[in-house]
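Every protein chain of the complex appears in place save one, which is left out.
And now, chain A:
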């Protein structure tokens, strides 16, 4: 209760448990200590490692320029926590305020932060997924094993799915001089996140770098040899790709299964929470002791019609963790909302790709600076007459300007000229996003849910 000293007691001697020992979990722990939390802090992680950074795993590590076990996240301060690493959480008792662990232990909490993130979506046919040479890429072990295999010089690499991770892997393979085939169900790489206009540029980049890019196809089966090594993939167009390394890059599952039946509003789309990162229970009532942050959280964003956004973005994990940690220790009037404008980056085929806002909400795109042909441009996305997102290819230094346009719901198309406006930037184009009902590798931003006033709000139960 506000003013009754309970918050003071929590700060002094409370028990905070963080489930998920990666970027969001670590940053939350650091923020808690920075804000003066003096009680006990327990960090639970299913991986055996202390928090490490993932972006290099699909870039420098695959190029052999960094070791997979050397990407530990730098610490901004000591967190003085009890680490329970290599032990997944398996259940939550909201009434008793306890987290159950796989080893049978139970950890009591006064405040809980869930930052369990996502895991790679595996190849759906289990027997084929087991073949030697078939990889996913999410963890340090995944990356180390894949890097070793790439260093051994495979005859041909097949990447299934041309989202950001798949495209970065293909780029790393080409930089290593390895033959690569990329199979993408959509019409172009990155099409789910950035639309067809930009996807066409991504396709051109891949082909110019020697990638055998096949769009509009699915991999129907993986075939192994007698010794259980993958040797070929069969495609929906009837063709066969002979390959000895297959990377399944089909997006991610949110790690919420352990919450099934707990009563928390958690499901395949993540954990619904309010703008202050407090998790909803399954009845749509906000809890006051359970928070969520990072890839696993989905929360309403006032800039985007209060739609629930779940973002698999590095920067989002950092700021959301900070907001959650702050709010855990604050009176209700001192709490802050998570209002960060989404942003992400990728590095592939020598090009720095960066985005702000939510391009996938856009219906139109204007190439406001530079040119698609040069693969160096800024594209601004419009939705119902306003600027909703922007993307840059080797033009990142302009993005703060476009972020301001998004934050101020500036009109689209922007009614002014800019430096470096080319003929193809005179009028908006159809952004050409795929029909959302057709599954693809999955955009990195998923929009779901309805306005808070909409009574049709439902949660999809787990499984």
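As a convention for this text, contacts are C-beta pairs under 8 Å (C-beta built on N, C-alpha and C of every residue); 3 or more make two chains touch, one makes a residue touch a chain; residues count from 1.
Going forward, contacts and distances are computed from a predicted model.
Peer 1: Choose one: "Peptide/nickel transport system substrate-binding protein", "Fused response regulator/phosphatase", "Aspartyl/glutamyl-tRNA(Asn/Gln) amidotransferase subunit C" or "Cytochrome P450". The correct choice is the protein name in UniProt for the chain not shown.
Peer 2: Answer from the record: the omitted chain is "Cytochrome P450".
Peer 1: Among A:83, A:345 or A:401, which one touches the chain that has been omitted from the display?
Peer 2: Here the residue in touch with the unshown chain is A:401.
Peer 1: For the chain that got dropped from the picture, name the residues of chain A it touches.
Peer 2: So the residues of chain A touching the unseen chain are 350, 368-370, 374, 376, 378, 397-401, 404, 416-420.
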